[in-house]
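Here the complex is missing one protein chain, while the rest keep their positions.
Let's look at chain A:
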Amino acid sequence: MATAELVLGLLSSGPAHGYDVKRGHDAWFPDSRPLAFGQVYTTLGRLERDGLVEVVDKTSGGGPDRTVYALTSKGRDHLADWLTDPVPPAWGSADEVLRKLVAAIRTGGDAAGFLARQRASHLRRIRELRETPADDDPTSPLVREYIVAHLDADLRWLDSALDRISEQRGAHQ
């Protein structure tokens, strides 16, 4: 899952407590399941171990929620890469596409560029599926049509997202 990258995104505007990260996440994704505290702290711990975040302040005597975390430059690079790369088109990939898009917009990333690359990635996958030679497994055309129909639905959404983002950008100029 993309929780680690989202946490990096939430820290991109400045150092924060785990509690702020949780609240930020729930504000970015009000319609999804709230992020559990436990998950925030294990994620921050893992990111710290990997050198993507660092502890910049620790109030003595406080629990883990008194610790202030900040992005390292390695963490910032990792986040930028994540926001650039399209999601490999697979079942259930749409959720992750949405997470990246929201994170890109919230952190001032190139959301339109990401959407264009994601469109290309989905379109390539449809072509691959169409060009896969038929075999005699009776379930394979069903599966293939299912995947194409879902990629198509994602693409329609990507398309309207592109228009919406450009409209908003136009309105803000």
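Just so we're on the same page, a contact is a pair of C-beta atoms (placed from the backbone, for glycine too) under 8 Å apart; a residue touches a chain by one contact, two chains touch by 3 or more; residues count from 1.
Note that in this section contacts and distances are computed from a predicted model.
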Listed names "Thiol-disulfide oxidoreductase ResA", "ABC transport system ATP-binding protein", "Sarcosine oxidase subunit delta" or "Pyruvate dehydrogenase (E1 beta subunit)", with the criterion being the UniProt name of the chain not displayed: "ABC transport system ATP-binding protein"
Touching residue (missing chain; options A:Ala2, A:Ala80, A:Val102 or A:Val148): A:Val148
Touching residues (missing chain, whole complex) on chain A: 112-113, 116-117, 119-120, 122-124, 126-127, 130, 148, 151-152, 155-156, 159, 162-163, 166
